[in-house]
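Only one protein chain is missing; all other protein chains are in place.
And now, chain A:
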Amino acid sequence: MSAVIPYAREDAGAPPSLVADYRSTVPRSPREPLVRIPATLTETTGPTGCWDRLMGPAMADLTTQHRAPPLGQRIIVTGRVLDERGLPVPDTVMEIWQANAAGRYVHVKDQWDAPLDPNFTGAGRVVTDGEGRYRFVTVRPGAYPWGNHRNAWRPAHIHLSLLGPAFATRLVTQLYFPDDPLIEIDPIANAVPMPYRQRLVSRFDMSVTEPNRALGYRFDVVLKGREQTPFEEDAHDH
């Protein structure tokens, strides 16, 4: 049987669990230290090649899910999923969800006074290609208020969810937009120390932009990598 090669631990850019300025972390973050466990097959494996069966077909274009196009600035968000050595992560599922152009979620618990758009849900899902690439078409989400403190506004963001190859590589994060003045005062973005917070800021990229159609943003997601290269001891399996 092949040896289990563990994944790297989190790097210097990782946020803590407790950030007092983000009030919900106060009663919800663990107080005991995390327990280091030996890496086993449980942590180094993850579901392979069964996304359609679990969740249905890909939904890469969030602007064509309803009768008419949604209101708002049409954008393309694209990039690659990589490991921390820069190697692509192919065939991994990436899910997104977001508010509409006015900053309102279709969720019933989102009750602030911004309009819903009957032509926008804001959920998408794709599987990366052989080079780890993904691409979504959506609208740019609006900023929205939240109850964390007086006059609190979340910067515009898209929620991202990635499994990667293993239980150990699971990641949920948020993509922000360049030059948004709310980022530097947002308690959730500020959970990530500088300069690593800038890893969450997408790049406006003219080469992604499509003439007469959509602005383009580039964002790579970097997952944990293996601590060392696997040996070729399993060559007979192939």
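By definition in this document, a residue touches a chain if its C-beta (ideal position, glycine included) is under 8 Å from a C-beta of that chain, and two chains touch if they have at least 3 such contacts; residues count from 1.
The criterion applied here is as follows: contacts and distances are computed from a predicted model.
A chain of this complex does not appear here, and its UniProt-recorded name among "(2Fe-2S)-binding protein", "3-isopropylmalate dehydratase small subunit", "Protocatechuate 3,4-dioxygenase subunit alpha" or "tRNA threonylcarbamoyladenosine biosynthesis protein TsaE" is "Protocatechuate 3,4-dioxygenase subunit alpha". Note on the undisplayed chain: of the listed residues A:V127, A:L182 or A:V201, the one touching it is A:V201.
Within the entire complex, the positions of chain A that touch the omitted partner chain are 1-2, 4, 7-17, 19, 22-50, 52-57, 59, 65-66, 79, 84, 86, 95-97, 99, 105-110, 118, 121-123, 125, 159, 161, 165-168, 170-175, 178-179, 188-189, 191-192, 195-206, 218-224, 234, 237.
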